[in-house]
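Missing here: one protein chain of the complex. Every other protein chain is in place.
So, chain A:
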Amino acid sequence: MARGLFSVTRTTGAGATALALVLFLALGTLVAVALRAEGAGAFTVADLAALRFTLVQATLSAALSIALAIPVGRALARRSFPGRGVLVMLLGAPFILPVIVAVFGLISVFGRSGLVSQALLALGLEPISIYGFHGVVLAHVFFNLPLATRLVLQGWLAIPAERFRLAASLGFTARDIARQLERPMLREVLPGAFLVIFLLCLTSFAVALALGGGPRATTIELAIYQAFRLDFDLGKAALLALVQFALGAAVALIALRVALPPGFGAGLDRAVSRWDANTPMLRALDAALITLATLFLVLPMTMIAVDGLPALATLPASVFTATARSLGVALASVILTLALALPIAAWSVKSGSRLVEGVGTLTIAASPLVIGTGLFIILFPITDPFALALPVTALVNAVMSLPFALRALVPALGQVEADFGRLADGLGMTGTARLRHLWLPRLARPLGFTAGLSAALSMGDLGVIALFASPDAPTLPLQIYRLLSAYRMDDAAGAALILLVTSLALFWVFDKGGRVNADA
């Protein structure tokens, strides 16, 4: 079409610049890492153990999340009850929930002095511990069961209602429906869902940092961090970073061959009418499943409020300065995310090339720890990397938000150009006029959503900052981690509550901001 004919060169220029920066961060840092890794010694037994632990925990976490998501998703798909909409919305919350906050909540429920242990003690049984292998898996299931449930639920609701009516008129039993309708759907949905969760668990650093550790529960990323912070062995850190990248790239390559599920499904607010599942047994089963899943999700969050509220009054001032620091990082990260995503999206739409978007999405497989290690190696000879901790964190967080930003912006911008591109071309709206009077107003919603997402993700990030931060300038998540490590549980609870509220509020404010004054 004519879009390619009169492509605006400024769009191409800005898009190429943004993309080059992303490529530099995702791959350029890798070159720095590879060069540095040459001098490093061979793999040690501990490194192999870390590799094995990483793969085993990711596999088990993904498998468990999916296995539990199937019955819960089915229950949600075939029951409608008051509060169902809220529950489905809650299933999206862990995505923007700061990891360290969730970890705190899980400790309050499943830790040695948590609710479950106290109940066990009351029954005369041994208390359970949350640290180590099963703690890491538990936290990963907590984060990914909701995601898996949403994906599975989406699959169920994508089955046309007519099929279920047809099945009912043909007298299908629940078993027939499972065989003819549900299993084919699950075969389509599950591989993609498994891969996404596997990838998320592969690159989840903060959970391993807070709950793992020791020879039997160290992931590769945690090993990078330890080589870095404890031994200051850059060669070892670089070698491990290469391994981590190889893992991520391998999974991403497999993922390219499997249809990945779309990120944020809309329209999950209805239930399918089913005629086969109206037996008392099945109703009780579904009710139990939904209750258990809700408790699993809501209890840790409630505990943060319960433990955190009384602690608020006595919080040390350092928590508030850390909050201010985190807010600064989050806002800078929002600006950087939009400054990167909008040009790349524009170039992608103008050139009609999926490649541009694909390269932007590359970062989903990249690990912030690897990028951080590379940046450190590059910056170290030039300047003091620790002094740049906050800007680097904001930048890396922005790059990590990019895949989600592009997924929201590219289709929306494509639609805007399809609807109004010719009109704008005909009127000569180019450059800033097009940006100000067409793109920004028409993209307000996805831009608000993107800004909210990147603000919340950056606010709660506990990744690169752990590598770079100097002891006297932590962000809020890092401060909470330090309080937890020092067993100052009351202060940690108060700080976790502040972080939880700030992250959710940031998302809400930006997302809402994009909806204000929206014209049809």
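Heads up, the rule we're going with is that a residue touches a chain if its C-beta (ideal position, glycine included) is under 8 Å from a C-beta of that chain, and two chains touch if they have at least 3 such contacts; residues count from 1.
The definition used in the following text is that contacts and distances are computed from a predicted model.
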item	value
Identity of the absent chain, which is to be given by its UniProt protein name, from "ATP-binding cassette domain-containing protein", "Succinate dehydrogenase membrane anchor subunit", "Ubiquinone biosynthesis protein UbiV" or "Na+/H+ antiporter subunit C"	"ATP-binding cassette domain-containing protein"
Candidates A:165, A:183, A:422 or A:512 - the one touching the absent chain	A:422
Options A:169, A:314 or A:432, residue touching the unrepresented chain	A:432
Contact set of chain A toward the excluded chain (per top definition)	1-2, 5-6, 419-420, 422-430, 432-434, 436-438, 441-442, 519-520
